[in-house]
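Just passing along the structure, written as structure tokens.
The complex appears here minus one protein chain, its other protein chains still in place.
Labels run A, B and C following the written order; every chain starts at residue 1.
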Amino acid sequence: MYDPKITAAATEDFVREVVLPLDDRHDGDIEAAGGDRLRIELQAAARQRGIFAPHAPVEFGGGGLSMVDRAAVFEEAGYSLFGPLALNIAAPDEGNMHLLDHVGTSAQREEFLAPLVRGEVRSGFAMTEPSPGAGSDPSALTTVASRVADGWLINGRKRFITGADGASFFIVMARTSGTPGEHGHGATMFLVPATTEGLDVGRHMHTQDKSMVGGHCEMTFTNVLVPDSAILGERDLGFRYAQVRLGPARMTHVMRWLGAARRAHETAVVVASERRAFGDRLVDLGMVQQMIADNEIDLAATRALLLKACVVLDDGGRGSEETSVAKIFAAEALCRIADRAQQMCGGLGVSAELPVSRIARELRPFRIYDGPSEVHRYSIANRAVRRITEAK
Amino acid sequence: MYDPKITAAATEDFVREVVLPLDDRHDGDIEAAGGDRLRIELQAAARQRGIFAPHAPVEFGGGGLSMVDRAAVFEEAGYSLFGPLALNIAAPDEGNMHLLDHVGTSAQREEFLAPLVRGEVRSGFAMTEPSPGAGSDPSALTTVASRVADGWLINGRKRFITGADGASFFIVMARTSGTPGEHGHGATMFLVPATTEGLDVGRHMHTQDKSMVGGHCEMTFTNVLVPDSAILGERDLGFRYAQVRLGPARMTHVMRWLGAARRAHETAVVVASERRAFGDRLVDLGMVQQMIADNEIDLAATRALLLKACVVLDDGGRGSEETSVAKIFAAEALCRIADRAQQMCGGLGVSAELPVSRIARELRPFRIYDGPSEVHRYSIANRAVRRITEAK
Amino acid sequence: MYDPKITAAATEDFVREVVLPLDDRHDGDIEAAGGDRLRIELQAAARQRGIFAPHAPVEFGGGGLSMVDRAAVFEEAGYSLFGPLALNIAAPDEGNMHLLDHVGTSAQREEFLAPLVRGEVRSGFAMTEPSPGAGSDPSALTTVASRVADGWLINGRKRFITGADGASFFIVMARTSGTPGEHGHGATMFLVPATTEGLDVGRHMHTQDKSMVGGHCEMTFTNVLVPDSAILGERDLGFRYAQVRLGPARMTHVMRWLGAARRAHETAVVVASERRAFGDRLVDLGMVQQMIADNEIDLAATRALLLKACVVLDDGGRGSEETSVAKIFAAEALCRIADRAQQMCGGLGVSAELPVSRIARELRPFRIYDGPSEVHRYSIANRAVRRITEAK
Partner (left out) sequence: MYDPKITAAATEDFVREVVLPLDDRHDGDIEAAGGDRLRIELQAAARQRGIFAPHAPVEFGGGGLSMVDRAAVFEEAGYSLFGPLALNIAAPDEGNMHLLDHVGTSAQREEFLAPLVRGEVRSGFAMTEPSPGAGSDPSALTTVASRVADGWLINGRKRFITGADGASFFIVMARTSGTPGEHGHGATMFLVPATTEGLDVGRHMHTQDKSMVGGHCEMTFTNVLVPDSAILGERDLGFRYAQVRLGPARMTHVMRWLGAARRAHETAVVVASERRAFGDRLVDLGMVQQMIADNEIDLAATRALLLKACVVLDDGGRGSEETSVAKIFAAEALCRIADRAQQMCGGLGVSAELPVSRIARELRPFRIYDGPSEVHRYSIANRAVRRITEAK
């Protein structure tokens, strides 16, 4: 097991020395910077530094860090948009590792988890569908897995599947019972190799973020036949496992994006300390100080909520409430931070001369991915109403 | 030493059974409800329940709770505007106890702290002055203590001195060296009995909050003679002690106001769950759900930042940064919560029919008292600029 | 017809010389200042200055100003919380005059409008009911007017009826057909003298605003018998007339509150220009400048939206959209202005030493009265969806 402090410090050094220069040279565009080829190089370098896969199970060569302990490491990795990939802690692989570790059989762990932890392959998580399928409301799931003699036949369309282009396998969410709109059951997760007949990775949907290798793709499943052994966990419990995956996955998102937002903030403070207007350094002007202070407050509050949620998760809790709260707050706060950083940097802040514009670009989707803020607010409100009215 | 959990639960019961009805009957106006007479009654009842002075030194009969442990207790007390007074944890006495405990000599602790903990007397903290004296910027302190043969002669004017009317003694901040505007030194704290000749408590300044016994008063010091033994701590170190007092005092403010804001929120949720518009319960309307969720998020973030600051303080840190961040965030977040609660309650939310209007009224000054948000932001920004530019 | 510019200037002088001192002396509490007795004195003074009832029909002795022209006059009147009452342009009388002028028969205008314009009597508008009756959703109206041989028998309960205590007559909204929840029809307006048997003005509901003479009261109607001639306008068209009343009434609210918010802002700027912190005048500190600028922007945007809506109303339009937009924006912007003004004034800003705390107190309900912001947003969104989707 890695030492958390040493790993965080080593990650900080590694990212600044090795990763940031590449990130800056290519304005955070991972494909322009080399895509999977670069990934392999960076991961080799991270392995050498002893900081590779710090979160993954020790038995597969990972660092075994708890949620609380990985927070600082992931934040340092996230300081560069390419850092998470370099440490093999990027989405969706990182969340898939977590899920496989918790739900997979020994055979599944050996076949899928082991090479994933080692960075030999990448994976996808195929849940989101075109309207009117699974989106903000996962229960609308329309992809179907039908029982056949020798297993299951999957048919359906997916989209926004992160990392799909180049992934070796997918965790595919498909309906095995019930009907679209029914909440909480009827979905099953399947482990499907990318080479399975009928599985097709289609065009990239060009989103404004550019740092995720393999893009966000459309997929179609046409009579994709998988055996019973492809089921991850138990049949019909897919929505429950999605929660198992999503709680921690939201928090690791927060950790990584914290690093990126902190970089935007620190960049802006340095720029504003070096520039003058109306006779003062920008950092001595009250309106700039207000932006700096608000960034510090947003960073502190994000960290405090993240820590709280990680403690709950490490204690074995599901943390639905705590991760929802931390996710919403973080997504909105980190976007505010990047936006203020842009404003402090003036024209440079909306250009590729500095990292702040690109960080703002990459952060924005986080208010939508992994559940839009509105959906989380809906859940939080409903829980609050139940809790408060029942207590009265 | 009190058990934190038991104390919190007992405080919750006590407040709801005994204190809230009085608070509601008098719309949170402590003087209308009985003032010091009511205080004495409520404190006797709290003592009987074994929850009195939960924060005070055990040697003087208090509960000895740490900052972390007192958080839940103070929050439960704050659920009623009169609760803190009932437990003898209201400002300014609570902060004065902390200061006396940390800086006072044995004799001072015996003479001033002991009766204060027991609720036999009340006290004041006389720092704020009329413009252009000590206010947002304490270094502007103009009240002077001049060396004379048999001690010190204090002259000056104060205002907004909370609890002054009826206080038995004051901790008085006066300049013993330097000139107004010089930062960080030259002030000394004196312990001055209210009966000292030349000390005059003047008119009440009618502020919008009405829950603090003894009001917010003007004071004048005219040739007030005090002996050397009246100095609290060391000469000229008053500004440093003010920080000793302010860090924890800010956090106990946050704890108490958290309780009040939570009450506003819970009241609004109950009201909105019982009322309908356009065919739905109000709590099933998206805009109301958004307000509920935002309240929950603001409560959670306030608690998380408070906890972080309390851990630092309990560990012996000064916590300037953490308490500033938590104080600003809390003051603004709790005001937002009360405001949303008012909005959810409609016309009732701006009336004395429900507690939410009064809670909004009481909370608003917290964004100004104990350092306006702008002054805290100024400090936070300056620290951030130093930290970030030095690291580069 | 009054000259708009001369009237505005004369109103400014009158308010500052005569009205403000009384407002300040009594912290904006109209009952403490003299209630109806004071109203009569101030109205006599306004009449002498030739600025009385500037909006009312010329035939009844009013100034006959259009919506556009009255904007500046009402704003000047609103500079003091007592100013609107002094000019006889306060709610609810002002809106009732508008409605009577547009819908009343000659006899009704002579009997009810004429003395109201002259300030001889006050009136009420009895629509709002206790839950689950008419509130944010007027269609929930439960007060019933039943047909009887010699007219109508009104039964029901009302609350939050502004100015009820001391009013000579009420415009009462009662259901004459349909059932609660049906939208847009079934309500009828009745003109009911306060002395009618069975009409009872009950207790005051203590709201946080204190500047409206006659308070906000509960009312009960128990077999209140009124003749057919008491119907204002046509039977069953009450909801439509409520809109006739509400569009302009919302805008005159905005005008008056603009004056109050401007006073808070100007007070704060003057205070902040006279005080110093950290070596600078407060108005030279960036965070204060930001508050000042934001206030100026909010004032300008409120005025611009108000003007737009007034032009539509003067052109004979219903202005549902424009008045909704202007009302929401104004209510929220003016509250922000008062809040920033409080913050700029520090401790004084939450005390009765300055008018800003009381202006914040009075303004807050405007985000709820005359349709909470949420209900207006709901209407605006629905209209927008229809307009935009139909155009595609």
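Methods note: contacts are C-beta pairs under 8 Å (C-beta built on N, C-alpha and C of every residue); 3 or more make two chains touch, one makes a residue touch a chain.
Everything quoted here is computed from the prediction, not taken from an experiment.
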Residue touching the undisplayed chain, where the options are C:33, C:56, C:328 or C:345 = C:328
Across B:123, B:252, B:290 or B:323, the one contacting the chain not displayed is B:290
The missing chain sits against subunit B at residues 285-290
Determine and list the subunit A residues touching the chain excluded from the picture.
-> 27, 128, 131-132, 135-137, 140, 159-160, 181, 205-209, 216, 274-279, 285, 287-288, 342-343, 346-347, 349-353, 357, 360-361, 364-365, 367-369, 372-375, 377-378
For the chain that got dropped from the picture, name the residues of subunit C it touches.
-> 266, 269-270, 273, 283, 286, 288-290, 292-297, 300-301, 304-305, 307-308, 322, 325, 328-329, 374, 376-378, 380-382, 384-385, 388-389, 391-392
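The rule is simple: only the chains that are shown with their structure count from here on.
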Counting shared numbers against all numbers at the contact of subunit A and subunit C, is it over half, same, or under half, different?
-> same
Go ahead and note the Å separation of the Cα centroids belonging to subunit B and subunit C.
-> 38
If you average the Cα atoms of subunit A and of subunit B to get two centres, how far apart are those centres in Å?
-> 42
Indicate the whole-number Å distance between the mean C-alpha point of subunit A and the mean C-alpha point of subunit C.
-> 51
What positions in subunit B touch 2 or more of the other chains?
-> 288, 374, 377-378
